[in-house]
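Complex shown without one protein chain; remaining protein chains in place.
Right after this comes subunit A.
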Amino acid sequence: MKFIAGISSTTALICLLSWTDPNSASAFVPSSSSSSLSSSSSSFVGYARNDASVVVEPNARARRETSLNAEAIKITMPALSSTMKEGRVVTWLKSEGDEIEAGEAIMVVESDKADMDVEAFEDGYLAKILTQEGETAEVGAVVALVAALQGDIASIAEGGGGGDEPGGAAAASAPIAAEASPAATAAAGGGGGAAPDVEFSRLDMPALSSTMKEGKVVSWLKSEGDAVEAGEAIMVVESDKADMDVEAFEDGIIAAIITQEGEAAAVGSPVALIAANEADVPALKAYAAILAGGGGSPPPPPASAAAVAAPPAAKAAPKAAAASAASAGGRVVASPMAKAMADEMGIDISTVVGTGPDGRITASDVQNAAMSPPAGAAAKKPAAAKVPSWTPAAGVIAATPTARALAKKAKLDLATIAGTGEFGRVTADDVRMATGEMKPKKKSVVPGGGGPAPVELPEGLVPFTGMQRAVSNNMEKTLDCPVFRASREIEMDAFNELYQQVKPKGVTVSALLAKAVAKALEKHPIVNSSYRKEGTFFNKDINIAMAVAIDGGLITPVLKNANERGVLDLGEDWKGLVDKAKTGTLKPDEYNSGTFTISNMGMFGISQFDAILPSGQGGILAVAGTQEYIVPCKQAVLGMKKISKMTVTLTCDHRQIYGADAALFLKTFSEIMMSPKSLV
């Protein structure tokens, strides 16, 4: 495993020693991890840290020392590409005196490849800009100075040193320090108490390439509690170049995983803790929770990493507590070999009787247990298995490789899982079923089977989409409105004949319907009105909204001034509106400006239905399908003829529209439909 040396900040380390207990500090630093401890920077990081100011001392004496050294944090020109030699500051996003937070973009730099935001690496105050906008600085050159404390801004801006006037500056900064940096204080306090006095090593995110800033943990090859050997691959890290195995550099036990699978960590930041002794695992777990929170980690990771690191901290804490509780409850004394073997064989180690010193479980105990499985397990298996004709030989673990791996991960005893695979073997799905990750297939209600396979039905809550939510809200709103409904059958033969004539010209049923309704509304403006508390509001325009079902929702695009426009125009407009509806690009004015709505389900063969009146409108017309009827007819040869009829149902707001209005409107509409020539 490689560690990037980074910018070793000796001052930080010394400070650390000054306020932490020497013992715990040394526990921190088992040779190999000391470099990683202080390595915070990859080539992309724009900061050369001068660290005296990073640590806020918890006692007055120490604080005075800090203030004495109150030097500026230097912001340097970062190398934004491997070929970049100098960079031009395009813009300063902060001005002198501004407070800056770690992770906040503070300037825009133009490199040879692109303009990039450069983020602050630490909290502080921008004290002095050395490279002005438009000016160029070499990579590594100091472009600005940052003061950790507001009180230091002036002195840093003046001399860049800060340590010249100890008395006044210290006195002035003292209260502010306490106020402004509670986080830092907490961090320092946490750090001081966190590192447990036990032997452990820290596994840090290695720099797998020269350009790697952070790495994503693709997978952990070991779980918490697993023993690792030096040289053994323990995780896979995805860098900008490749996925690579990262090996342990010391023997030990994985005490705590700080960066979970799928999460990223900055190069040099801790991703796991490895305990030298198993007994120290709980203590390290607790420490890991603090590290994950960023509290005790001396090199503060960039904001992006901090952001992803935060959630696991919360997760890790209860886990740690649970783990220690468990070990306190029923402690199993077993040799590592025995544990590994039990894991391997899928045996619950707590069921094994130890014969070693002090009842310790040895490897041979596990082996014996495997050879003669407990009576309970043996009795259970054949009963549960679907293929009972085969009994595995003694010592055989009847489980596929994936089932074993899954059971191990879920800490399940394979013997407790009913196998449904070949020869009663436990399969991966069996384990998933046992963990609840997978639901058992719904059994056919029809006994004996033989019928068609049961249809897979959806189950459980599916959250509303934005559109579905809007529809449900609108529907609830309509409950306040008293409505009535009126239906009428309309003979459609003339309409159908006309439609067949104009269809080749591109006239659509929707356009004809909209036009017919609009024409009828012209004669009965009350049906086109809206209810207002003060009275009836007559809408000047006749805007026909028509309901369209689109994938996962319902929307009503509007044909404006439908009474005044030709059917071809309306048809074309409608086509465009439907396309927009399908792509979700309708403008609000195109779907909420309707004064009357048509809901047409004729194409589905619906014989009759009524629609819910959208709030704000006076009426909605539900158009059902056309059906053929035989009716008496004296002129016809057989005394009867075949006609087509369609039922329409008008729903109206009864607060301003009355039954007679609806009846008259429907009569007019019927007349238009029965002599439809006027439409085209």
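Here, a residue touches a chain if its C-beta (ideal position, glycine included) is under 8 Å from a C-beta of that chain, and two chains touch if they have at least 3 such contacts; residues count from 1.
Everything below uses one rule, namely that contacts and distances are computed from a predicted model.
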Looking at UniProt, which of "Dihydrolipoyl dehydrogenase", "Armadillo repeat-containing protein 8-like isoform X2", "Fibroblast growth factor (acidic) intracellular binding protein a" or "Auxin-responsive protein" names the chain we cannot see? "Dihydrolipoyl dehydrogenase"
Could you tell me which of A:Glu86, A:Glu199 or A:Asp245 touches the chain that is not displayed? A:Asp245
If the hidden chain were put back, which of A:Ala230, A:Ala279 or A:Val396 would touch it? A:Val396
Hidden-chain contact residue, picked from the options A:Val90, A:Val108, A:Leu130 or A:Leu221: A:Leu221
Contacting the left-out chain in the complete assembly, out of A:Ala102, A:Leu130, A:Ala154 or A:Val236: A:Val236
Positions on subunit A where the hidden chain makes contact: 82-83, 219, 221, 233, 236, 239-243, 245, 389-390, 392-393, 395-396, 398, 400-402, 404-405, 421-423, 425, 427-428
